[in-house]
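The block underneath contains the structure these notes are about, expressed in structure tokens.
Our next item is chain A:
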Amino acid sequence: MGTALAGCLGGGNGNGNGGGGGVPDTITIGALGPADSPMGDSILKSAELAVNEINENGGIAGADVEVSTKDTKDQPGTTRSVYQELTTGENVDATVGIFGSEQLLSIMGNIAQQSTVHLTAGAATPEAPALVEEDYETNKYWFRVGPINSVFLGESQVQFAADRFEQMGWEKIAFLAEDYKWTEPITNNIKSQLEEEVGVEVTEVRRVAEGTEDFTPVYDQLEADEVDGAYTALAHTGTTALVQWAQQQRPFGFGGIHVPTQLPSFYEATQGAAISTFSQTTATANSEVTEKTVPYANAYQEEYDSLPVYTGYSAYDAVYMIKEAIEATESVDSDDLVSELEGMSYTGTGGNIEFFGPDGRFPHDVRYGADYSQGVYFQWQADESGEGHQRVLWPDDLQEVDYQSPPWA
Partner candidate 1 sequence: MSSGAQSGDAEPPAEPVDDARNFDPDDGVLVADGLTKRFGGLTAVDDLSFAVEEQEILGFIGPNGAGKSTTFNCITGRYPPTDGTVYYRGEDVTGLPAYEMVGKGLARTFQEFRPFEDRTILANVQTALVPDELFSTSGLRGETRAEAIKLCERVGLGDEMHRMPDELPHAGMLRLELARAMATDPDMMLIDEPFAGLAEGEIGQISSLLTELREEGTTLVVVDHNMRGLLELIDRAIVINFGELLAEGTPEEIRENPDVQEAYLGSE
Partner candidate 2 sequence: MSGQTQSDLKSWGDILNPVEMQRHQQVGLLGIVALFVLPLVIPAIYAIYLSSALFFATFVMSWDFVSGYTGEISFGHGLFFGVGGYTSGMLNLHMGIDPWIAAPIGAVAAGIAGLLIGFPSLRVQGPYFSLITLVTPIILISVFRFFPDLTGGELGLVSVGTVEKFSAIGPIPSPGFDPYSGYYLALFVFLLALVIFVAITRSDAGMVLTAIRADEISVAATGKNPAKFKLFAFVLSGLVGGLAGAMYGHSVGGFNVSELLALIISIEVIVAAILGGIGTITGAAIGGLFFYLLRVFMRNIEFTIPVVNVPVGEIYFLLFGIVTLGFLFYLPEGIVPRLVGEWRARSEPQAGEAVADGGKSRGERIVEEWTDDLRELFGGERR
């Protein structure tokens, strides 16, 4: 990593970002993510991959492209520092990435201050577009390529339930969300929506405290209520919840939005505990969400000997969108890029990416829906040799398999 981990403490007060049109000889793109986590790793590698491809194909409008990757350590303070290193120190022309809503929110002020375009690839909070709506002129430099925001994630969960629960045999469920900010838009209405629109019985919507290490009492409760499934919105506490569910062989299904299980390596890492769990994600390596999805996953695997995570798809698309915007405007001026991105319709690896306009429902956020980005639901299923594969359950046009109950249920 860090092909161009540009100069230590380097940079100066050279060419400003906001200044004038024209394309410089070298364009620098900053990428941010926690290097220790697969989500961040995938962001940084995908940004590198995209930049390498672009350079092999003649760069951006003739200019060489450099990528400067920064490890956010998954902490707001470090994220802010490294963002400042990229912008104030290295004068990058745009930044992509960020994993974690808190990390994103901690630099929203700095993005505005720096007036440098940022394309988010790994945070679902709807508060970022709310800030754009609140003060468009200040915050307009922010965009999100993916994932869909958590309001849409909630809508997506209702839609998936409506389309698939009957076939899955889920008539009575409990909703399990971790008690983090990002799940609030989901849990606010999920009970009534699921009951009214899908017609399933929801025994409870439980918000699990951060740092919960023992899910036994929770599962005891679910088992006592005889639910068919635990419908989830879990990220940080996801692994522990899943592993304990599998180890305790709980007689109900498990899935929904579950960030760790989205990792292509997760089945192996948990020695098969992930079996039959399902989750929404941006795309899987072999799902043809668009014609770019599979080639990207293959290129990534060839380069890094592993498969990308959902954040990777978005980071990869984000770099290409910056390329398109610079080439269209023949400028690296942030305001020019903002107007160009607002009107852009780009077919990326994760779908047909378009942003809401300044007056849209979520300004500068990625649009959600069958015609835009909607993601897929997949399930971990084992083949004859016992190897696990992420198989797409939804949407209809990409569906590979039908849902299977846990082997012990």
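To be clear about the criterion, contacts are C-beta pairs under 8 Å (C-beta built on N, C-alpha and C of every residue); 3 or more make two chains touch, one makes a residue touch a chain; residues count from 1.
With respect to how the candidates were assembled, all candidates are chains of the complex that A comes from, given by their letters.
Given the structure is predicted, the values throughout are model-derived calculations rather than measurements.
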| message | My understanding is that every option belongs to the complex but just one is in contact with chain A. Which one, out of 1 or 2? | response | 2
| In the complex formed with candidate 2, which residues of chain A make contact? | 1-2, 5, 7-9, 11-13, 35, 71, 73, 75-77, 80-81, 84-85, 88-89, 101-102, 105-106, 108-110, 113, 127, 131, 179-181, 209-211
